[in-house]
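Note that one protein chain is taken out, while the other chains of the complex remain in position.
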Amino acid sequence: MGPRDILEEISEGKITVEEAEARLTGYVTTDAGRFDAARERRRGLPEAVFAPGKTTAEIVALVEASLETTGRAIVTRVDQTAVTAVRESIDADLAYDERSSVLVVHAPDFEPPVLDARVGIVTGGTADAVPAGEAAAIVRETGATVERIEDVGVANLTRIVDQLPVLREQDVLIVVAGREGALPTVVAGLVDVPVIGLPASSGYGHAGDGEAALSGMLQSCTVLSVVNIDAGFVAGAQAGLIARAIAAARGD
Amino acid sequence: MGPRDILEEISEGKITVEEAEARLTGYVTTDAGRFDAARERRRGLPEAVFAPGKTTAEIVALVEASLETTGRAIVTRVDQTAVTAVRESIDADLAYDERSSVLVVHAPDFEPPVLDARVGIVTGGTADAVPAGEAAAIVRETGATVERIEDVGVANLTRIVDQLPVLREQDVLIVVAGREGALPTVVAGLVDVPVIGLPASSGYGHAGDGEAALSGMLQSCTVLSVVNIDAGFVAGAQAGLIARAIAAARGD
Amino acid sequence: MGPRDILEEISEGKITVEEAEARLTGYVTTDAGRFDAARERRRGLPEAVFAPGKTTAEIVALVEASLETTGRAIVTRVDQTAVTAVRESIDADLAYDERSSVLVVHAPDFEPPVLDARVGIVTGGTADAVPAGEAAAIVRETGATVERIEDVGVANLTRIVDQLPVLREQDVLIVVAGREGALPTVVAGLVDVPVIGLPASSGYGHAGDGEAALSGMLQSCTVLSVVNIDAGFVAGAQAGLIARAIAAARGD
Amino acid sequence: MGPRDILEEISEGKITVEEAEARLTGYVTTDAGRFDAARERRRGLPEAVFAPGKTTAEIVALVEASLETTGRAIVTRVDQTAVTAVRESIDADLAYDERSSVLVVHAPDFEPPVLDARVGIVTGGTADAVPAGEAAAIVRETGATVERIEDVGVANLTRIVDQLPVLREQDVLIVVAGREGALPTVVAGLVDVPVIGLPASSGYGHAGDGEAALSGMLQSCTVLSVVNIDAGFVAGAQAGLIARAIAAARGD
Amino acid sequence: MGPRDILEEISEGKITVEEAEARLTGYVTTDAGRFDAARERRRGLPEAVFAPGKTTAEIVALVEASLETTGRAIVTRVDQTAVTAVRESIDADLAYDERSSVLVVHAPDFEPPVLDARVGIVTGGTADAVPAGEAAAIVRETGATVERIEDVGVANLTRIVDQLPVLREQDVLIVVAGREGALPTVVAGLVDVPVIGLPASSGYGHAGDGEAALSGMLQSCTVLSVVNIDAGFVAGAQAGLIARAIAAARGD
Amino acid sequence: MGPRDILEEISEGKITVEEAEARLTGYVTTDAGRFDAARERRRGLPEAVFAPGKTTAEIVALVEASLETTGRAIVTRVDQTAVTAVRESIDADLAYDERSSVLVVHAPDFEPPVLDARVGIVTGGTADAVPAGEAAAIVRETGATVERIEDVGVANLTRIVDQLPVLREQDVLIVVAGREGALPTVVAGLVDVPVIGLPASSGYGHAGDGEAALSGMLQSCTVLSVVNIDAGFVAGAQAGLIARAIAAARGD
Amino acid sequence: MGPRDILEEISEGKITVEEAEARLTGYVTTDAGRFDAARERRRGLPEAVFAPGKTTAEIVALVEASLETTGRAIVTRVDQTAVTAVRESIDADLAYDERSSVLVVHAPDFEPPVLDARVGIVTGGTADAVPAGEAAAIVRETGATVERIEDVGVANLTRIVDQLPVLREQDVLIVVAGREGALPTVVAGLVDVPVIGLPASSGYGHAGDGEAALSGMLQSCTVLSVVNIDAGFVAGAQAGLIARAIAAARGD
Partner (left out) sequence: MGPRDILEEISEGKITVEEAEARLTGYVTTDAGRFDAARERRRGLPEAVFAPGKTTAEIVALVEASLETTGRAIVTRVDQTAVTAVRESIDADLAYDERSSVLVVHAPDFEPPVLDARVGIVTGGTADAVPAGEAAAIVRETGATVERIEDVGVANLTRIVDQLPVLREQDVLIVVAGREGALPTVVAGLVDVPVIGLPASSGYGHAGDGEAALSGMLQSCTVLSVVNIDAGFVAGAQAGLIARAIAAARGD
């Protein structure tokens, strides 16, 4: 049904203004709810505040707005100072992961969603902890179960083979890799679920800062899709969307 | 169960050699069947032959090997000459899409899989036809239903809004875009299913050949995962993996 | 009339030395007035001092010179220390926008120009505030009316559609965008006035720091012209030149 | 007036369906007319067909569609073969500029627009002829007067000074430059109208193919906006939009 | 012993002019022998003629010079036309590998060297055949034994494990890889001999043409040294130098 | 002998579980020994801890683990703070080279290996000291003899010629160079042993930070293999592997 | 003496119009002579026609114009077809160097300049012949003596040392190098005259096409100035300017 049909139906009184608006735009907007109702309703994904470049006051205000409209708030790449400010101004449950600099805030009455789906997050070393932690936080907020599979490196294949049973129990895999970024390719060759490559900005010298890893994942001779360097939020959210689709099909 | 456990079980006679091999490697290898049994069994994805740089004789041989072991063959970026050679040497059903240069061959007794899942492939213009066609061919071979949504450009939003109902009926979306690559971002803001961005090598001048589109998709302010420029096969296969997981959850 | 004609006229006494100089060079230069009389007279644009790499003393001196010859001074990317120094040494009206680090100084008797033309400055998020503020300051100094249209993002089309009436009332639009830089393309598809794309150095990872946004705007499938990353001054001045031409045609 | 107001007005019978559609989308779409009515109505710019990658049959079809809905067609980067095919299948007035590979087709009863505005197109050498010709064709189709100012190079300043009177009579300038791309900067320092820099893909070696010219224009120490390398169509269309705004203000 | 000592010895008549020259320069030069005596004597490596950009006549002349002074000639990246010309003008044993475009010519009385050392050349697919063949030809000419290990890809680990015994029998390994270039990393994690990574210019899209493979090898989390993209000659010669050192230590 | 044969042997009781595991994986893994036993056993190379991005506590823990399982620890790019922490918590012999930021720790009873092989490390200036020192530390730990040849620059050929006798006494050469990276090419033209080029991140401006040096070494017209910019560890370890192979052939 | 003084002098009748024009612009322009009189007079350098992208007819016309106004013409990167056309239409002395594709045409009565200065052009191999030949042609046209020093490579230092006496007899050196571009650095370390580095587009793989050579020359640890890749004309002309200055000082 195209927009003209909708307009004709409203003109004929068959549908209400609200219904027409919802059909035309995909969501009803209210004065209070623009910030986050949008993404939560459209994509089932919690919106996250990207902290760099924002003042502490702005971060606090965005957390408040997010809590009011969706019952929770996620802030990525946020430092301890801003976390303390949030803690002092807002009465809610805070969980801050210092390693990956992710802050998750739940209103006292927030009931987190639960999805019947498992997302595995695979890392090769400690250098991958930051984007992996960011991805894990957002996956958890979608309600999927997160399994961390750590210290799996391409230069030591036995370690990967040891973890095969766990890898194969997941519905989706996020595979983080810096340096040459070969791990997602090796893992994707061993499992039958979708693999999302997440390049980490480790490495140095030529094509350092994650560029070699990104290039390698894009050129992979197996089947992968990829997100930007260090884009833990995007990888987690994309895995969450897939997990949600699978859980819905399972009858959640 | 790690490899050592498997070895102990075989040592104790609890499992056969074949079973041990399958568990250890993820697939049984035979002399004839290495080529494609591998990927089909591991990932449920048909293997494809990438034609560039291969001689006609090699392509024919690879098609034959693929047909024998898996009942079908897919050749990407293949020209008419090689297609004719395949047609003349092999007795099978051929489907060749000249626009996207994809050849699909089915053995007479091949029964294609059927998945209860829908994959939408969205394009902005005729320049996107080649990678979109490649993606469509591989999705069809996974058994998912393909819906093509064409001529949807960011410079004309009404056209996108017109297609919203169709977009929202899909389980996964592949969104192809050349030039500035903004279409996947706009589409992903309107739907609640996973979106895979496929950059097309259209465009010219600075960051032409798909680089601007790739960069834009990686930097997207919404949630996307991405494949390499013109990587229609990868996009189609990744969408197929997601579709298969959803269909399996639906009880296929 | 070429230079030889001018020389012949002066040789014949038909024109004065001053007139010949003005015709030959486009402007008369004086000892005191080289700094800014030049650009103001030639292009009707106030000259701006780019603060990075200059000492506080140099900035103060340049502001003084600018005030004496043109009645005002604009300093971009200037910090609070230099602003304080200017405030203490110069008796004039100061306006400092901390967010965009722009300082505007008017001599007490300066009469700002007024143009009958409107320039809209469109931003998608708080990350765009710095170049947008720089652009706004220079547009205001040309005398055009500035309209700020904020929080308009490509991932949420309704917000753009809501603002269409305001967008269509402007004579020129500056559209700021970081990350994938798609906003100018979407906006330019909806209006019939010139759009100038201003890429912002937000974003991270591959093609971060505004490169993806710049590439996307250059590759835009609609009609745009573009300025350098974060070049708020240039975008504002170019919009001011267009506004001035329109206002002049309106009979200002 | 936002979309909700429009919907309420239609619901109350105050406006017709067609009016509501036009207000909501910015243009009425018909079955036949999507192709080009869109851009012509929205931006007052003729749509152009970008020939590379399209078959002769497709080009002919697009020309026909364009002629039917807007009375004219423009095809850029088109070769002689396709031009002959268009000539043989379509009864209309054809103008083909072999140098810049632009084809302009007018239906017999097409009345071209006339704008009271002048656009100057400045080039430094024969290498700039292709993008300059493309820009000129599109400016002419907007109805503005085109003035070509040729053989003006930065290594020979007298030639520029000779042309100053002509340069200053224009309302907008497109300045084409390859190699180091310095000409737009030098010209913009001498005039008081908006200058659009158009980098040409001449040059060789490091940063050849127009990249040095593009970089130089983006870094210009004067006020310019820029389009992509060889983007004659975009430069011409942007100049046309500015010319149209000026002409409208003049009372066209 | 520094140059001054040599000069003093010659001055004192302790050594001859020829001996002084040889000590000072590392080799005696003669009119006829400059071309190849040099590298053969200095590094024990046969010199190769890089054919691209040379005329057939030049290639024939260089082959003749090489044969006369060292008893053999190697030409890389040479086409059939030049090979035919060499065959017609020179009476010698020719071996031409069409796949890798390497021509090896031995004078009738040439006695090839024999080294007690083994060099393994590992490839992942047919796309690697060209640089692998070039490497193999030069290794063979150093006298080392060449073992080709083919069709070993990172997306199928069992295949690598199957080849472990052969891989571990080699003294040096050259590992060729295109696309993401992960194979040398995986192989180097399994063996205890020096591994030389040779990136192949397969791949397409972002960082195609071997750049992703090169970057990945440089960033490898294991121990590798690397040569330029498609530099089969360099990889083979470096492996040959290592093989020669080992063979010498074995008492060859 | 492929994996299937191994499995059949174990099934027939011909080999033990441990032996099968070792043959299949290349090494036996124990709970305690994964960290470093792996690389030491596989490649005969000591594992090194790359300090950047790790906390002091993590570095201390990794040093302890390394000491327990292999009797020594190497930490690269480590600062004085972490070195002090290691000194205070661990009872062992520490050697810290402040210039190259390498820490080597030996357990009191550790007996370092001794190899009958010489590795020369050639540098052009003080800017090369950091990667050269890192390379020297790892070579020493392999047991090979390290010879430092310093202040050898391409702009002063006599200095190189003076060092020729020393250069020619080595079994392998690591040649460090920043700026234009020409030194490895010049040296490799004068010796008959394998040369490993190690680009240093000195230099400034275009292709600074080692990129020009890396490119130059990859393009070298003589025979070299190369490691990443500043990758002293990799260069040292690769030289160590070659030295070990030569020493083994000598009958160590 | 500034322009105002000149204008005052002409106004007072002290100087003629022609003299004023010459002083103001640096050269007198005539209708016929703009093309080449300009550069010849200003810089003492013959203008050259860059053939790529020009039609045969255009090349012939430009040669004619050049001959008429300056007595000679130089065309670079010109093919045999255009040379034949020039030969057939113009009665003059033609010299065409097929290797470097340079055509030099002298009018029958042209008297070439003679400078008492020597320019050495140093090359490492046949790959450098094209830019070296282009440079030689333009140096010869300036009247300086050209000395070609060929087959001098950094991998064979004796060859360079052999040529030292010749190298030191030159007033200026152009040193051509492809691949790693180290030759100018080595040569500049051995002589006391200005060295101009000319990167050649030989090489392949990473930073091929002259980029590695250009980077290496810019990063040189000795004193060099550089021109663009393959810019034989620019190198030759710059050397010619230096030669002319030296010759003038010698009293030419």
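Every chain is named by a letter (A, B, C, D, E, F and G) in the order it is written, and numbering of its residues begins at 1.
Criterion: a residue touches a chain if its C-beta (ideal position, glycine included) is under 8 Å from a C-beta of that chain, and two chains touch if they have at least 3 such contacts.
Only a predicted model underlies this, so the values are computations on that prediction, with no experimental measurement involved.
Across the entire complex, the residue among G:Ala95, G:Val114 or G:Val223 in touch with the chain not shown is G:Val223. In the complete complex, the residue from F:Thr55, F:Thr81 or F:Thr158 that touches the missing chain is F:Thr158. Only one residue in the set G:Leu183, G:Ala212 or G:Ala237 touches the chain that does not appear here, and it is G:Ala237. Touching the chain that is not shown, out of G:Glu9, G:Glu64 or G:Asp162: G:Asp162 (per the contact rule at the top). In the full complex, chain F touches the omitted chain through residues 126-127, 155-159, 161, 202, 204-206.
Interface with the hidden chain, as seen from chain C, comprises residues 25-27, 29, 34, 38-39, 53-54, 58, 199, 201, 210-211, 214, 228-231.
Remark: the residues of chain G touching the chain excluded from display are 1-3, 24, 26, 42-45, 158, 161-162, 164-165, 171-172, 188-194, 196, 214, 218-220, 223-228, 231, 234-235, 237-238, 241-242, 245-247, 249-250.
Criterion: only the chains that are shown with their structure count from here on.
Repeated interface: A-B and one of D-G, B-C or C-D share more than half of their contact pairs by residue number, and that pair is C-D. Computed centre separation for the pair chain A/chain E is 49 angstrom, with centres defined by C-alpha atoms.
Put simply, the C-alpha centre of chain B and that of chain G have 55 angstrom between them.
In whole angstrom, the spacing between the mean C-alpha positions of chain A and chain G is 60. Multi-chain contact residues, meaning those touching two or more other chains, occur in chain F at positions 3, 24-26, 161, 188-190, 211, 214, 218-220, 222, 228, 231.
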